[in-house]
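Single-structure report; data block below.
Shown here: the complex without one of its protein chains, the others still in place.
Order of writing sets the chain letters: A and B. Residues in each chain are counted from 1.
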Amino acid sequence: MGQWQLTGGVSESIGDSALFGIITVSDRASKGEYEDEGGPAILGFFAEAINSPWQAHYRCVPDEISTIKAAIIELADEVGCCVIVTTGGTGPAIRDVTPEATEAVCERILPGFGEQMRAISLKFVPTAILSRQIGGTRGKSIIFNLPGRPKAIRETIDELWRAVPYGVDLLGGPYIDCNPQICDAFRPKSARR
Amino acid sequence: MGQWQLTGGVSESIGDSALFGIITVSDRASKGEYEDEGGPAILGFFAEAINSPWQAHYRCVPDEISTIKAAIIELADEVGCCVIVTTGGTGPAIRDVTPEATEAVCERILPGFGEQMRAISLKFVPTAILSRQIGGTRGKSIIFNLPGRPKAIRETIDELWRAVPYGVDLLGGPYIDCNPQICDAFRPKSARR
Partner (left out) sequence: MGQWQLTGGVSESIGDSALFGIITVSDRASKGEYEDEGGPAILGFFAEAINSPWQAHYRCVPDEISTIKAAIIELADEVGCCVIVTTGGTGPAIRDVTPEATEAVCERILPGFGEQMRAISLKFVPTAILSRQIGGTRGKSIIFNLPGRPKAIRETIDELWRAVPYGVDLLGGPYIDCNPQICDAFRPKSARR
């Protein structure tokens, strides 16, 4: 199980310091047979889009429900990540179990996340409807499943993230400040710093 | 718990008399610390959009699952409302429990209601995906969750209501006749009076 952590953002930002979790779900990448491209694509988004200080915690796990659940729970409950994103394992194939693991550890499902992620991908490929991606919350963490390919990851997260900082606000988490040229995150006026 | 009832529509309409339920879910409004704006916005829609005779029954309750469930059950089973709409309490915050209460008392979920309500709001704000709004049926009642703000209520109900009269028909309820300038409700030709 590979893991590392990286930091970014600038301390003079108006935002607070935030912890993000990245979980790559892949049998092959977790055995080192294949270099993970999904995790670095998500990290690339954070590096470009987040102005406020952040630290990303990365885990790479095989397509096993128990292992994926354990990784989400650790990043949510022990590390304290306000956002946890997974990549991989959301298709209809028998080894794809990321949505099952995510649903099992979420206290609440946010159905709009899955709906919008599929609607975004559907603009690019008709097979987007085969994806079972979901999103939800566990305590103060927002958790959602991204696609596996770097291109599809960025198509999805660049758009979806517009709702994430305000979602984190509503859960009592840190104020995440974004670079509007990459991701024009929205907050109602009363919630803006 | 505030409550009142109001009537509208014209008796020369081709439609039948219908009972509607409005439930404002808000800790502050139910304590009188804040004047409810959501309930009146829904009432304003009924006043403008419904030609056939109607009576609206209003309840204002705190963000408590048991109280919201009791209000829906009373309006569906005792008062006999063919449509019950709630406003407030559908976000991801810990006090938001309206979708949970609605799901618990519905016999069937109509997933298209939640999907379309979020799709409508997404045209206005990217944070629409944080809403957990749902719709469903209990006996002959159609029940759905509207947003909390008057502007978002009208953006949603004016569009969504186009499907409601035919839905009520299919459940064996009264024929609701609408003002097409406000809400161009649709029925297959065979179902029109």
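As a working rule, a residue touches a chain if its C-beta (ideal position, glycine included) is under 8 Å from a C-beta of that chain, and two chains touch if they have at least 3 such contacts.
Values in this document were obtained by computation on a predicted structure and should not be read as measured data.
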| item | value |
| --- | --- |
| From A:63, A:115, A:155 or A:169, residue that would touch the chain that is not displayed | A:115 |
| Hidden partner chain, touching residue among A:25, A:110, A:128 or A:164 | A:128 |
| Selected from B:16, B:64 or B:115 as touching the chain missing from the view | B:115 |
| Those residues of subunit A which, in the complete complex, touch the missing chain | 91-94, 114-115, 118-119, 122, 125-132 |
| Positions on subunit B where the hidden chain makes contact | 108-113, 115-116, 119, 135, 137, 142, 159-160, 162-163, 166-167, 170-171, 184-188 |
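In the analysis below, only the chains that are shown with their structure count from here on.
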| item | value |
| --- | --- |
| Averaged-CA centre spacing for the pair subunit B and subunit A, given as whole angstrom | 33 |
